[in-house]
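Heads up, one of the protein chains got dropped from this complex, but the rest are sitting where they should.
The block that comes next holds subunit A.
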Amino acid sequence: MKKQILALALCLPLWAQAQVLDATASRLDFTLTQMGVPMKGSFRAFKAEVNFDPAKLAASRADIRIATTSIALPAADAVNEAKKPDWFDVARYPEARFVAGQFKQLAPERFEVRGKLTLKGVTREIAAPFTAKVQGKKLLIDGVLPVSRLAFNIGDGSWRDTETVSDIVKLNFRLTLIQP
C-alpha cells in the first residue's frame, strides 16, 4: 500500500489534473461461487489513473492496472492455485487492465462505464454500472460487475467445469478518488 501511494505521488506531476486514488479506501474484490458457496477474494495491488467528472462525462476516462500476483483468497492453497497457468498465469500475465473512455449517466449519481478489460491476454469490451458520490474533496465510486471467467480462460483445464466453480464471478470495485 505504501509503495503504491509513493508511486502515485511520484506520478503526480505527470497527471497534474488527474484525481488521486486513496489506496487505503479503495478495493477490488470478487466473489465466486464454489458448490453454491460464495467465496470472496481480492486484488491487493492496483493503480488507477482516473479522471472522472460527473459534469464532463465526455472528457472523463479511467485506466486501471491490476497486479495479478496480488490476488488474495481465503486459503493459501487457493492463492497458489490461482497463480498457476490454468487460472491467472501470473508469470505470463502479471497485469490485468481496464481502459475506459465512454461514460453515460443513468440516474442521479448513477453512471455506466464502457471500456476494454484485458485479462490473461484476452481483451473484451464490458460495461459496468456504478454510483459516484461526492463527499467533500472525495469522490466515491462503487460498482458491481458480473463477468464470465471462461470468457477470459480463467480456470482452464479441469476447472472449466462450472458445476463446481461457477462461470460468473462478481467483481466489486470501490475507488476513493481525491480531487486535485
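Here is the rule we use: a residue touches a chain if its C-beta (ideal position, glycine included) is under 8 Å from a C-beta of that chain, and two chains touch if they have at least 3 such contacts; residues count from 1.
One rule holds in what follows: contacts and distances are computed from a predicted model.
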For the complex's missing chain, which UniProt name, "Peptide/nickel transport system permease protein", "Pyridine nucleotide-disulfide oxidoreductase", "Cytochrome b" or "Aspartate carbamoyltransferase"? "Cytochrome b"
Can you list where subunit A touches the absent chain? 34-40, 74-78, 80-81, 158-159, 161, 163-165
